[in-house]
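These notes are about the structure you will find just below.
In this view, the complex is presented without one of its protein chains, the others remaining in place.
Presenting subunit A:
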Amino acid sequence: MKKISPTLLAAAVASALFNTQSAIADDSANEHINDTAENIENTEHISIIGGQASLNKTAGSVARIDELALEAYEFDDIARVLATVPGVNIRQEDGFGLRPNIGFRGVTPERSKKINIMEDGILIGPAPYSAPAAYYFPIVSKMTAVEVTKGPSTIKYGPNTVAGALNLVTRSIPADAEGSLDLAFGTDGYYKAHTYYGSSVDKFGFLFEGITLGSAGFKDLDGGGDTGFEKNDLSAKFSYDLSSASNATQQYFELKLGYSDEISDETYLGLTDEDFAKTPNRRYAASQLDSIDWEHTQIQLTHVATNEDWEFTTRVYRHDFQRAWNKLDEFGSSFNGDIPSLQQILISPNSDENIGFYNVLTGQADSTAREILVLGNNDREFFSQGIQMSGSASAELFALEHTLNVGIRMHEDEIQRNHTQANYFMRAGQLVSTMEDRVSTTTNTEFTRAWSVFIEDTIEFDALTITAGIRGELIEGEYQNRAPGFEQDFQNKTTRIWLPSISAYYALNDNAGIFGGVHQGFVPTSPIQPESIEVEQSNNFEIGYRFVDNGNRAEVIAFFSDYSNLLESCSISAGCDTDTTFAAGDVDVYGLEALGAYTFELSNGLSLPITLSYTHTQSEFKQTFYSPFNQWGFVDVGNKVPYLAENMISMNAALQASKWDVSVLISYTDGMPESAQTALSGDIRDSTLAGVVTDDLFNIDLSAGYNLGSAGRMYAKVDNILDSNDIVSRRPFGARPSKPRQFVLGYRYSF
């Protein structure tokens, strides 16, 4: 075996992140590394889910957006990045995608809490088990690939196996000295500065990367004020190669350090429909103090050992996250009594009960003691740490070629909530403290220690490849109320589950194949949830056809998720004030994903790659019930799950020449129901948004670049070229707009 270069080993590290994809790859791990290295040379990015060949033979839906595709649009918003991936449903919120809501195959997208979000193969959510809401999301602008795994392959990436995994891939350490400086400016005070430099010297490699990103915001606050954000991200990678020509086993270490922060003047407060129609980008005066401030640090140490027969990866990680979001939560009254929710006020602002509150919200009237604005500061500290080991080996057994993948992870995470509230009066359009003491609302800790194992065997027999696997989770959760006098308010909870999967790919010929699979879906409950709230479980099925020929591609997949217990965890972003979990029992979600990609080679060296993607999703509750969860309310059999668009379609086309390129991304998403309840019944417990749907979303993004040779590359882009103003959702409180048209001009110098 020849000596593996740092670059190859870097590729191996990256490959190991989604380690088992190498098993689906053609042959041995070593060949996989070579295959990956080839990709590096060809496309200047590292594939972590194997080369294209492995993707083509995957029994299940796996999609990758590579660095070239990411650079084409320079998107900072994961929602726009994922627009071309079928089976991805997203509820937009702030327009920038700062805290995205992503679901796959119909799982509700609320705070992306039902998918596994990973960075370089490691769970990156603040506390994926104890508090899965992804209030931290890695900065997309610096990623070199984005990968989406759905279907049976999901079983390798717990804890949430019901939907899939989203993996964000950071830049790998380059083999030779390499760097880049990317500067961009745009409308609404948009700016981005992104630079990196890395190299490998003998056995030592390093990479430094930094990015700062911000905007003055596109919303107009009543009375003036900032509505934008600032984000910074610094990271460093160091590697050391222990490989030697004399040793058959090659080894490699990599240390990754990261720091990021964000301050954004973001709010949960939207608008009434009437105000949205007049000025969609308005923000009411009551949101003038709203701001979130967070810091995130990460340290990851990776060791890879590999030889001709096996590879083994060990990863140790620790992430810390602190956030404080001070924002308008609700109205209060010194007289107690009935106080409408912000959602109720914004849906019916002119009613007798609500008009006074609406006038205060908009700053048109001063507060009385009956209309006190309550600002909650949800201060939370998280950590997530663990060690995960995975390996793969190939062997011939009973005259069949087996590729075995195994993994084990010991993970711990914790959330400490230190929530407080303070009261304000509206006075002449300004929020003025009532001078009352700030009070504690929620003071508790949730901690989880989870052991996960999986084993998966892939057996090849002629044209048929069968993969069977099982995942086990042992989850020990601890909840403790830390408020004085509530020492006995605690719970220790243990959950065990085995989650099997099986899938098959049958090659019809060298270019086409059919595949199918079934796996058990699972979403754990957090430590605070009582035993009576059962974990979410589902049986997930998929069947598909794939055709691949020299980069052109067609894929159709039908999926069906049979939930035996659909859960929703309700937070303020969903319109609640607690992290309560609600259960809906049996729910069916099914649909179709289709993808087509074809490159037209034109005259004069021009090429025109086009990608079309389509997703159709249907959902239905299988029983009639009432739930106090405000996205459900009174639900009848057959009602649809909220925030799932029936039809989503997108087209990505580019005209590419040697010196220049122009790309256009056109997407359409059906309006989505904002509640499972289809109409108001007059009952006080009605879901406030019963029967209300979001706008149909039609969006066109355009980008163009010109290569200046050694002098770099100029690029320009226009997001939302039609400047359409659509209601993307009415949650948490009121109608919220999509990002308006934005012009950006940038320059990148690489060496």
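Keep in mind that, in the parts below, contacts are C-beta pairs under 8 Å (C-beta built on N, C-alpha and C of every residue); 3 or more make two chains touch, one makes a residue touch a chain; residues count from 1.
We take it that contacts and distances are computed from a predicted model.
According to UniProt, the chain absent from the figure is "Imelysin-like domain-containing protein", selected among "Hydantoinase B/oxoprolinase family protein", "Peptide ABC transporter permease", "Gluconate 2-dehydrogenase alpha chain" or "Imelysin-like domain-containing protein".
For the options A:S180, A:N232 or A:T368, the residue in contact with the chain missing from this view is A:T368.
Note on the undisplayed chain: of the listed residues A:T212, A:Q385 or A:Q491, the one touching it is A:Q491.
The omitted chain makes contact with just one of the residues A:F425, A:Y614, A:F629 or A:F733: A:F425. Seen from subunit A, the chain kept out of the figure touches residues 333-338, 351-353, 356, 359, 365, 368-370, 372, 423, 425, 434-436, 439, 441, 461-462, 464, 466, 468, 470, 479, 481, 486-502, 504, 518-520, 522, 525, 530-531, 534-535, 537, 539, 683-684.
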